[in-house]
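Sharing a structure, written as structure tokens. Questions coming.
The other protein chains are all here in position, but one chain of the complex has been omitted.
Showing subunit A:
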Amino acid sequence: MSRAYSQLNKRMLKEAGRPVARAAALLRPRQRRVAAAAFPRIGPGRAGAMVKLGAKCLLAGDPAVGKSALAQMFRSDGAHFQKNYTLTTGIELLVKAVSVPETSDSVEFFIFDSAGKDLFSEMLEKLWEQPNVLCLVYDITNEQSFINCAKWLEKLRAQAVGMHIPGVLVGNKTDLVGRRVVEQKQAQEWADKHGLEYCEMSVKEMRNFEAPFHILAKSFHQLYKEKVETFRSLA
């Protein structure tokens, strides 16, 4: 458990690059020293600059549905598709920013690519604390992976009771046309019922693989705007 944490810390520091200090603070709350220089400096003359939101994104779903394929494809801007299946153990962290359409703002996702085989693992739950957005993936050729979305969603939502967490349900492997067993309509209805956005993609054919993150970025940005309006109304 603590080893998983420290590995994740190292990974996070490596991945995060520029926001190193913030990433460190995220996972090492007990860290005493401030790397003051690494934080954004406060100062005048930054008018017109934009906002970069940070979001912890939980990426979950059954084994082999294509979560890691999605995360890697997205992070590499379509340059990398992993043909061979390497199952994820624990959590892999990937960091990637996307701009929010029609604004000058962006959302930096800290994507927690979770192991599908760990549906009932307590370690996952610990690492999932304080999520901001959810990305729930199933395989359109594997009915069980769709059915299990209910269990995944329950686990994910339990992390943030009483809070609105934007989420997207993603059907992957649309390239396997003849093997489809989960219909779009059925998935769309399930998503609606559970307050999730919905989309389909084929990571393999690089079709629509950015859609889930664009959807989440938009929802999260909207949430921020609404919160700021609330803050404004308080005084």
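Worth pointing out:
The rule is simple: contacts are C-beta pairs under 8 Å (C-beta built on N, C-alpha and C of every residue); 3 or more make two chains touch, one makes a residue touch a chain; residues count from 1.
Simple rule for what comes next: contacts and distances are computed from a predicted model.
The listed options are "Enoyl-[acyl-carrier-protein] reductase, mitochondrial", "Polynucleotide 5'-hydroxyl-kinase GRC3", "Intraflagellar transport protein 25 homolog" or "S-adenosyl-L-methionine-dependent methyltransferase", and the UniProt record of the chain not shown names that protein "Intraflagellar transport protein 25 homolog". Considering the whole complex, the residue from A:K56, A:K155, A:K204 or A:K218 that touches the absent chain is A:K56.
Across A:N132, A:N148, A:T174 or A:S202, the single residue that touches the chain missing here is A:N132. The chain not shown here touches subunit A at positions 21-22, 25-26, 29, 32-34, 36, 39-42, 46-56, 108, 110, 130, 132, 163, 220, 223-224, 227-228, 230-232, 234-235.
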